[in-house]
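With one protein chain held back, the other chains of the complex are shown just where they sit.
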Amino acid sequence: MSTAGSSPVTDWLDHLIILPILVPLAVAAMLIPINERERMLKGAIGFASTLVVFVVAVILMRFAAAGPDSLPGTGVYQLGNWPAPFGIVLVLDRLSALMLCLASGLALAAQVYSMARWHTAGHHFHSLFQLLVAGLNGAFLTGDLFNLFVFFEMMLAASYGLLLHGSGPVRVKAGLHYIAVNLAASALFLIGVSLIYGATGTLNMADLATKIAGLAPDSRRLVESGAAVLGVAFLVKAGMWPLSFWLPTAYAAATPPVAAVFAVLTKVGIYVIIRLHLLLFGAAAGTSSGFGQDWLIVGGMLTIAFGGIGVLASQAMGRLAGYSVLVSSGTLLAALGLGHQAMLAGALFYLVSSTLTIAAFFLLIELVERGRDAGADVLAVTMEAYGDFDEDEKEEEVGAAIPGTMAILGLCFCLSAVLLSGLPPLSGFIAKFALLRGLFAMPGSDLATAMSAADWTYVALLILSGLSAMIAMNRIGIRTFWASIEGTIPRVVVIEITPVVVLLAACIFLSLEAGPAMRYMQATADDLFQPIVHSERVLSAPRAGGR
Amino acid sequence: MLSVFILAPFAGSLIATFFPSDQRGATAWFAGAIALVCFLLSAGLYPFVATGNVLRLELAWVPELGLSFTLRMDGFAWLFSALITAIGVLVVLYARYYMAEEDPVPRFFALFLAFMGSMLGIVLSGNLILLAVFWEMTSIVSFLLIGYWHHNAHARDGARIALTITGMGGLAMLVGLVIIGRIVGSYDLDAVLASGDAIRNHPLYGTVLILILLGALTKSAQFPFHFWLPHAMAAPTPVSAYLHSATMVKAGVFLLARLWPVMAGTEAWFWIVGLAGLATLVLGAYFAIFQQDLKGLLAYSTISHLGLITVLLSLGSPLAAVAAVFHIVNHATFKASLFMAAGIIDHESGTRDMRRLSGLFHYMPITATLAMVASAAMAGVPLLNGFLSKEMFFAEAIETHLVNALDTATPYVSTIASMFAVTYSLRFIHSAFFGPPPTDLPKKPHEPPRWMRAPVDFLVLACLVVGIIPAQTIGPFLHTAVVSILRDDTPQYSLAVWHGFNVPLIMSFVALSGGVGLYFMMRSYLATGIEGPPVFRLLQGKRIFERVLVTLSWKWARSLEQGLGTRHLQPQMRLLVFIALAAGALPLVIGGFHLPPLVIRGIDPAFALLWAIGIGCAVGSAYQAKFHRLASLVLLGGAGLVTCITFVWLSAPDLAVTQLLVEIVTTVLILLGLRWLPKRIEEPRAAEDITIKTRLRRLRDFLLATAAGGAMMLIAYTMMTRPLPDTIADYFLARAYREGGGTNVVNVILVDFRGFDTLGEIAVLCIVALTVFALLLRFRPQADSLEAPEQQRLQNAFDDDHPERTAGDSVAEYLFVPSVIMRWMFPVTGMLAAYLFLRGHDLPGGGFAAGIALSIGFILQYMSGGTRWVEERLRIHPLRWMSIGLLVATATGVGSWLFGYPFLTSRAEYATLPVIGKVPLASAILFDLGVFSLVLGATVLMLIALAHQSVRAPRAFARAARTEKEAAR
Amino acid sequence: MMGLAIVWSVLLAQIMIALAMAFALYRIARGPRAQDRILGLDTLYINGMLMLLTYGIRTANTLYFESALIVAVIGFASTVAFAKFLMRGEVIE
Amino acid sequence: MRTWFPYPLLSTGLFLMWLLLNQSVAPGSILLGIVVSTGLAWVALKLQPRRSHLGRWWRLPGFGLAVVADIARSNLAVALIILRARRRPSRAGFMTVDLDLEDENALALLACIVTATPGTACLEFDRRSKVLLLHVLDIENEELWRRTVKHYEAELKEIFQ
Amino acid sequence: MELILSAGIGALTASGVYLLLRPRTYQVIIGLSLISYAVNLFIFGMGRLRVNAPPVLEPGGIGDLARYTDPVPQALVLTAIVIGFAMTALFLVVLLASRGFTGTDHVDGREQPSD
Partner (left out) sequence: MSHLTDLPPWAAIAVCGLMLLGAAITLVGSLGLLRLPSFYERLHAPTMATSGGTIVICLASMLCFAVLQSRWIVHELLIIFFVTVTTPVTLMLLGQAALYRDRFEDRKDVPRKPRPAPDEGAL
């Protein structure tokens, strides 16, 4: 355990935990007054910020990989130097470090991509983007339920702004639904949080975990009710059927870099559900243990089914990608609901892999479709039709087509297809395999009776969803790359294709380094199944100074 | 050593992609060299394997999942890898000449090498999951190979079907393999092979069997999954030759053979595998007869031969297994040579259509001879390798393995199938090489280049040699392979050409003579040139597959997507409300929650009256929101006011202050927005105009809303009447002054205890302001709201009509007196803001309230003077204020780092100044200043951005009018 | 006795003001015209402010004063906006 | 002086407001009040509200009291009208008053007073013709109202000189 | 007190939810505002209702829950108010933009046959 009270002041390294929130926040603030004409400057600053966040996230993950005790300040950052459960604390553990890394990596890719052209589609792109990053990171780090609401709102508000970035009827229509549903969900979030506070008198997640078991039955029912309402709010964000109809439309309407970051947005919902579910309703929660799992299973499976059907039914790649998000969410939710500890590691691996893939795919779509029919340059249309009021300057930043563009795009598409369908040898396959293995690796020697109908259904859905992705990607890929006889070669800039390649390369890297990655995920899963250890770490963290 | 088998092809594949596309020769040489190296390597490894050793290479990949990169070469794997690499070399050589100038050859060879690597991977995998990996990789790469000529629709379809079928099978197989791994406790092949009993006796054996067979049977194109193979013919012929002989389809039987020791021998295995194999054997052969395309004929023949192998494997007898392995090799040799021959015919004559081909013997006698020999092997003519394995097959077919109908039928069915094989082999030769000279060939046929024919030469020679002296040629290799599968069960068998007159020989004779007879009987029918077999022609696998796929993956999926989903908002909202309601209620209902007793006593009548008003406002607002937006907004304001008073009443002055201020700004904002929403025309409200459906929908929504409201009421009442649990509030109350330096605990919480929330909250405000600003820059009002509002038009018209008035007099007059007062109110609001700000830490108020208050001062100026008037006088930089606000707040938090404390640790000091005395200097005040600045900036930005639309609209209106005029002209 | 009288008279005053608010609500709900509704809202606000003042007296607490002050100083802004909207069709020109 | 205190009256008013709000005459409070009110006056300068000169400010309290008395009377009168509203026919109506007050602040104050007094309400002021349109609840006393308004106007003229 | 306030919360919720389910964007924004009131009051109620016990300490004082109401829900409500305000503004502008682009104030951006 930590050496309490030994350090009168904090170590500089301790502040590392909060940097992923503060850096983008401050940079966003700095970017606001800079003239929009200086977009490249803004972009460069934004890039630097995102890069810093990414580097910090990687460092934090390396710390986290070595275990919580080796983290700066044992991974608990007491804002305002107020201890948990009273003040807000940021808690870094393997899971949050992983999510930080994932989110900031995606952000970095999207940031680079956006600088080719998309950041010119509207104002304040980079500020909003940085604030989105700050919101995401905050949501991953915070250990306080209400602070989580605040960061959720921050992230969502920025996502509203970024979804609407570039304006235009499609985005605005999709944005209206997205915002309306999410505002309603935010109200639920508040209701849930306040119910939990009203019943327990605390907002700190770790504190809640220790309190639940000791509550009077009636209070516990109320906490469960609050948690259920809260869960609905998260499930809206996570995209569970039938709360997710807005999602494919909204994601397809967003500009590519934004859609790419959105790929991780649903994962915030998943993250929170994983976090809270295992913290509040873990083994230590007494009779509340495992609360809501059945619903997660049912909902998750229905989501996979619906997502898979949507994937099949999608004519446009954007919607296909959107439905893939649903499949991914459903897979994770059901995996969590099935509650096999062995599966969680696989689920986390799947989370990372699918998020990277979908993000890459979102970035790729526009590049591919750009070539399909000349003149259907979405941006150009938007600019022409609606940008006429104040947008006089439109610098042509798209350079010459790079050689072999089609080949690279085709290869990237192939890789995305392989990853999305969970075909070998890439990480999508390893993830599915890990899930399957986890599912079958449950305790008890009698496999046949240990497997429930839900388990088998899950297996079937896992396979069928991969199949549907394969068929759909196949169909669309053939239409795009093979059937078009004289498709003009898209004019793609290096900084647009690079992020796609890097994200896919990350998947390949993940496939090659699947061993260490799985080790990390396994350790993460083990952590998550020990909520009391986590709580003790958070609640017993020492304050700085003698205050 | 083993890793070379995998590394070389894949590395070669990667390198090949970088060859320039005009370097046909160089690329081919390169690919050939790779294949040759692999072949030589396997040749070199033979002595090691032949002694029964198993070569292993184990690299960790994902040890946590039991997935390791294990390569393992035993005799069987060796046989396959030799076959794959050897035929690979020949195919490369062949392809060098086959591929046309304009084909992008590097891609071809890259894919080819990748395919070879994947195939080698399958046979060398020592880990079940690794096997699955390579398995699917062959599917993927074969997809790309089949679709190599993707400008051709057949190639695209063929590729798609192949991938869909084999990919699907592979996914199912994966599950099966995972279960095997679970049963055995390891995915290691050696471990698995040692656990045959455990697997066969496991309750999940049936499941595993079906899953594995789904993989194997789809891959080796067994009935009913056979139909992908003929369509894969659209691939370049070298690819077909490779896929059909040594690879791809062989992967399926390879797996059956590989798992044969642990899976075979059960009744289920016998029935499923046997039925599939027999059906495939007969149907494939039968269909082959009726093909018009040379490659089509060969494809169905492949299907049939794979059926034969499958039947052999189904029998569960070791001897049959030997025959199976033997036939795998034989089939590879003759089928590869036949495909190449067909390719030569195609290449040199320009067509593969047997209806157009005729009498080619005259033009290409050597090729024709080679083809005839290979066909004879295919037909099972003695002294050729095909005969040997077929004899073994017949011998096994007549054995009784299990007593049942299938077993009884096997000999007859196999004889008939062999008869068909003779027929189609004969047809292949006869229609292409004999008969009258061809008339309408696209090219004038002649012998191919020497080296293009060389692979065929070699393979046909192999057929002959093996056919004549099997024991001396293939014998040892076969034995090595068989021993590695069967181990101790390896039976005694002989590879002699002559076993005496026995039943199999009779069967062969019947088949040969029957086949020849059948061919001559059917000549007239075949001459009609109808593609496909009678009756079955109508039942085309591809068409069924397409239909099913389109129905399932397109039509049904789309209607399901529409049925299960919606793109409308209202149903989504309804679902959300309903689910939230259910989610919140279920734990209480199921948990048997006790509702608190209803307490009527102690109700304050004034408060009750107040809420009667509040409820009236809420309901009224809902009622009026459709047709009387203004009224609805007014009523909303009433509800807001009641909320504010409630906050005061129940000890929350801070909330009341904030809510009041926000209320005002929100009202102004919505009113600013109402400008762009033209008045709704009141629809006729006559009862008959509202349909029953609408009524029902409204009723449903009303009930849902009532339920939601009732639930909220119940839960709120329940919570509020429960005793307060131990809360964190005590801590704040106790420390707010001593440690937080303020008496207003709420404010201390906001800027200190939970200052991080506030930082996030102002960031949200900042984001929204930026979004609103950016969106409004692109705002394009609906045409009907572009014009100035009716009132303004009337008033301007009035001013215009009166000579003594100028436009704008009306509004100036209207605002004359109020604007004087509103202008003076500006500094007053400033004073109020300053007051609210400075007292915030100790008394209700704070940065947020101050910011909003001051922004209302700005609004007043905008309302009284108009946008231009204000902006000519005041320099307003809301963006800058926001930026500064956020930076100040953040920097204040960071400041505590200097003192060695975490972010946002507040410091409260009292500075003693002359005259003034002690002045509190809390960092929290600086933080609050940031909040103030940001809130002011954000609020003003939103209001101004919205207000500016009124300035922009006339411009846009003028432009629209201009465009219209131009269009009219 | 005295205390009871105080309590009751304060309560009576508050009920009267609440009634006054109810009348204002009546006007808001009934209209008939927009100006009536806005007038009703203005009245509602003023009455509400008086309610806050009486509440301050009732609890003998000065902490609620600011709410009333805010209504007095800038509460008119929303009514001005309404009136301007009525007159000009837009709030800020 | 003008540069420091562009609107002395405003600054004074704001300062008074500050003191009233803070309920404190401590040196710190006073100093802060001076700073804030001066600063706000500078900001107000940007909006260029018309300056007025309070010539005879000492007459203000008396005037204020008179207004309060009027208000009290009017309250009673209007209360009676309202309570009898259903029983008596309406006697409300519009009337005009010609004004010759120049100072815009004085005019605003006049309009305020008239409107704040129950029973009379300013509706419109035509700046060209200087006619004030009033609505009164009790039109029967039209002359009385006109006299009252003229009286106020005269008072204000005196004060704003 | 509790009964009245919870009735108020219920009515606000019911009205808001009803509007949330309506087809016009303006109805939805009013609905969201009403829900936001309800939710704010609900959060506030979680600190239980106390008359005349505002959490403003006497200078130098140490407070406790016996004399002061729970300040935490109040702080939460303040944050919620601000965020709610921001979201209302945002939704308003989006609905205006939607009306501008689609020509209708239907939530789906296109008139539906009924309702």
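By written order: A, B, C, D and E. Residues from 1 in each chain.
One rule holds for everything that comes next: contacts are C-beta pairs under 8 Å (C-beta built on N, C-alpha and C of every residue); 3 or more make two chains touch, one makes a residue touch a chain.
Worth saying up front: this structure is predicted, and the values here are computed from it rather than measured.
Asks: Which of these touches the unseen chain: D:11, D:37 or D:117?
Replies: Per the contact definition at the top, the residue touching the missing chain is D:117.
Asks: Which parts of subunit B face the unshown chain closely enough to count as touching?
Replies: Touching the missing chain: residues 791, 794-795, 802, 804, 810, 814-815, 817-818, 821-822, 825, 828.
Asks: In the full complex, which bits of subunit D touch the chain not displayed? Write them out.
Replies: On the side of subunit D, residues 17, 20-21, 23, 68, 71-72, 74-75, 78-79, 81-83, 85-86, 90, 92, 94, 96, 111-112, 114-124, 126, 128-129, 131, 133, 135, 137 touch the unshown chain.
Asks: To test your reading of the contact rule: which positions on subunit C touch the chain that is missing from view?
Replies: These residues of subunit C touch the chain that is not shown: 2-3, 5-7, 9-10, 12-14, 16-17, 19-21, 23-24, 26-27, 33, 35-36, 38-40, 42-43, 46-47, 49-50, 53-54, 56-62, 65, 68-69, 72-73, 75-76, 79-80, 82-84, 86-87.
Operating definition for what follows: only the chains that are shown with their structure count from here on.
Asks: Could you tell me which chains are in contact with subunit C and with subunit D alike?
Replies: Common contact partners of subunit C and subunit D, which must touch each of the two, are B.
Asks: Does B-D or C-E have the larger number of C-beta pairs in contact?
Replies: More contacting C-beta pairs are found at B-D.
Asks: Measuring from the mean of all protein Cα atoms shown, which chain centre lies nearest?
Replies: Chain nearest the overall C-alpha centroid, as shown: A.
Asks: CA centre of subunit A versus CA centre of subunit C: separation in Å?
Replies: Going by mean C-alpha positions, subunit A sits 48 Å from subunit C.
Asks: Scan subunit E for residues touching two or more other chains and write them down.
Replies: Answer for subunit E, listing residues that touch two or more other chains: 20, 28, 42, 45-47, 51-52, 54, 56, 72, 79, 83, 86-87, 90, 94-95, 97, 101, 107-108.
Asks: For subunit B, which residues are shared contacts with two or more other chains?
Replies: In subunit B, residues 567, 569, 573, 577, 604, 642, 649, 653, 712, 719, 722, 724, 727-729, 732, 753-754, 757, 761, 764, 767-768, 771, 775, 778-780, 814, 828, 843-844, 946 touch at least two other chains, as defined above.
Asks: Under the definition above, what is the set of subunit E residues touching subunit B in their complex?
Replies: Listed in rising order, the residues of subunit E that touch subunit B are 1-24, 26-31, 33-34, 37-38, 40-42, 44-65, 68-72, 74-75, 77-79, 81-90, 92-97, 99-101, 103, 105, 107-108, 112, 114-115.
Asks: What part of subunit A is in contact with subunit E in the complex they form?
Replies: Those residues of subunit A that touch subunit E are 146, 150, 153, 157, 160, 164, 167-169, 172-173, 175-177, 179-180, 183-184, 186-187, 190-191, 193-195, 197-198, 203.
Asks: Please output the residues of subunit C touching subunit E within their complex, sorted ascending.
Replies: Listed in rising order, the residues of subunit C that touch subunit E are 59, 61, 63.
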